[in-house]
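Presented below is the structure to which this report refers.
What follows is an incomplete set of chains from the complex, kept in their original frame.
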Amino acid sequence: MTGKSSPRSIVVLSAHSGDFVWRAGGAIAHAAETGAEVRVICLSFGERGESQGLWADPDMTLETVKIARRKEASEAADILGAHIEFLDLGDYPLNVTSSAFDEIVDHLRRAEPDLLLTHVANDPYNRDHNLAHETLLRARMVAQAQGHKTDAPPIGAPQILMFEPHQPEMCGFVPNLLLDITGVFDRKQRAMQCMSAQQHLVDYYTDLAQRRGVQAVRNGGARSIRYAEAHQRVFPVVSEELI
Amino acid sequence: MTGKSSPRSIVVLSAHSGDFVWRAGGAIAHAAETGAEVRVICLSFGERGESQGLWADPDMTLETVKIARRKEASEAADILGAHIEFLDLGDYPLNVTSSAFDEIVDHLRRAEPDLLLTHVANDPYNRDHNLAHETLLRARMVAQAQGHKTDAPPIGAPQILMFEPHQPEMCGFVPNLLLDITGVFDRKQRAMQCMSAQQHLVDYYTDLAQRRGVQAVRNGGARSIRYAEAHQRVFPVVSEELI
Amino acid sequence: MTGKSSPRSIVVLSAHSGDFVWRAGGAIAHAAETGAEVRVICLSFGERGESQGLWADPDMTLETVKIARRKEASEAADILGAHIEFLDLGDYPLNVTSSAFDEIVDHLRRAEPDLLLTHVANDPYNRDHNLAHETLLRARMVAQAQGHKTDAPPIGAPQILMFEPHQPEMCGFVPNLLLDITGVFDRKQRAMQCMSAQQHLVDYYTDLAQRRGVQAVRNGGARSIRYAEAHQRVFPVVSEELI
């Protein structure tokens, strides 16, 4: 059986604790509904660069932001049906230490994923995103190595989906998957509403999902599609199906 | 239901009468086995540029080559399970006249395809291939137009697969679909053996199918894959599946 | 004085009679307000491929569609403050004859433009757009030639703006100009409302203008920007200004 089957185990590498909700919430909820184990790894809380709503309070501290962001992201993950883990590596700039890298490799080994999700390779506005991308490609490689000995065995060759960046045309993002998320969009919406530090993005990503839904229909998808997410696969799909 | 279903109607636009066999024979046979109607349109017989085996005979004439090539391609199409039509537009260089273009549009309208196959956009070695690509993109556009009135109604938005060119790395070909053709490879092989004017290519494309099969397994496909074909989709896939 | 002055004469080459409204209406209205002569050349009426609203009537004829489209586009041009001319070259596919090409060159010569607007070079969904792009690049070249003798003298080296295609990320569109159209957006909206054959696009392009407006502010524009249009310049800007 080739890649056409539903994924059973997914790991999502999110630079900041909100990214997985906005950009991949539909994919996560969809996979969870079809029985996949989804594990989200947040490299940071986005505590410095992506928590405007919280910093509006002049008495806010970094620790309080982190606590709030952890709570929000945990709730969102729960709604989407995913496990979540926080590595607390700092943001703006993100710093992936050698031990954190090893931890990510261990995660991949234990999860035995058949699908990975992360950011694009080159976002001129946000270099933390790029580092998350590079980290996942390197961690995937190490987790595959026969001679890297851990309790869990080497992983196979899971596909990587890059989710849509905020300014796709500035990042060389050319989607090759428009994922129908109509059936789980209410979940994504509820998950987005958890993110109180970035409330201005809820409408934005609802509109985007509608636009990508219209695009999906125009590109040959079923008329019933109302919401979609755009993703770009890094590797070729292996399939028994032509379409 | 989204694009994950098997295609029901496929049109293949082949610059020369051998191209569809070498480059897309597996895709065609696979689709035919799963119940699709597959229609191959050969723009030319490849009579001047791709019939070395026949021209080795010093008494050969253009008409005789065309007859032989038509016979070979028809037999190959039959084995693959496809209908075939020949527009006889000349090769090296191919010349798509205005009336031939209209005929191609009519074909698309009548076929109501949910998938199209053709060549890449930019092959420095073979400009006939590029013209076939451009012709298909234009014909698809016209066949979609509400105000282009024919007996058959406007078509939807079928995906286009570009099949693998002879020198992929010189043509900007980056496959995003490795199609498992293990189950139909014997058919492709028999179809290839019909092409007496280009016998030297049978081994080449058998080896290529094996290499693409190995690549498919390495990219996460089932261990049972032995033969594959590489294709590149022009438009994003619309899907309910993540992998 | 360098390019920073406002343009005095603009020519817009529009493949179909609606394109200039949806994609460049803001640029046109803005230029007209600041005193520029703007001339729109519609290569076709988009009568076959871009008049869904009209073809919904089963008794519709091609001539009636053309009349309606001419009327709509003329009204829209009037609201935007532009002259308009229709070459009626057919659409889906567009066919730029040799005499039509000469006529376009004559237009450029008479207009003495310091700015040109047209479509992108490579839209996989719409090859008429590509042909308009190529036609303008060629016509600009001929209009510059010292030895091409007409009553009007050779033109200079006007910049070309490519306006935003419907699926920018599929067309290699990377905007390098976000034009503030806040002050003229009511005009663009009224012009869009003239286009009865494509009413479904009014909301789409209103939303797009808002999103590009938000992007403009995020990219350093004034907080007062509410609506913007994205364009991509073909040639480098010549300027006395760094920003």
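A few comments on the model shown:
The first chain written gets the first letter, and so on, giving A, B and C; residue counts start at 1 in each chain.
The criterion applied here is as follows: contacts are C-beta pairs under 8 Å (C-beta built on N, C-alpha and C of every residue); 3 or more make two chains touch, one makes a residue touch a chain.
Values in this document were obtained by computation on a predicted structure and should not be read as measured data.
Depicted are 3 of the identical subunits; the complete assembly encoded in this structure file consists of 6 such copies.
Convention: only the chains that are shown with their structure count from here on.
For the self-contact between chain B and chain C, the two sides draw on mostly distinct residue numbers; the shared fraction is below half. Chain C has its Cα centroid 37 Å from the Cα centroid of chain B.
Residue positions 235-236 of chain B are each in touch with at least two other chains. If you check the complex, the residues on chain A that touch chain C are 167-170, 173-175, 207, 211, 215.
Across the complex, chain A meets chain B through its residues 1-7, 10, 27, 30-31, 114-115, 156-159, 161, 175-180, 215-222, 225, 228, 230-231, 233, 235-243.
Against chain B, the residues of chain C that register as touching in their complex are 47-49, 51-52, 55, 62, 65, 91-93, 124-128, 170.
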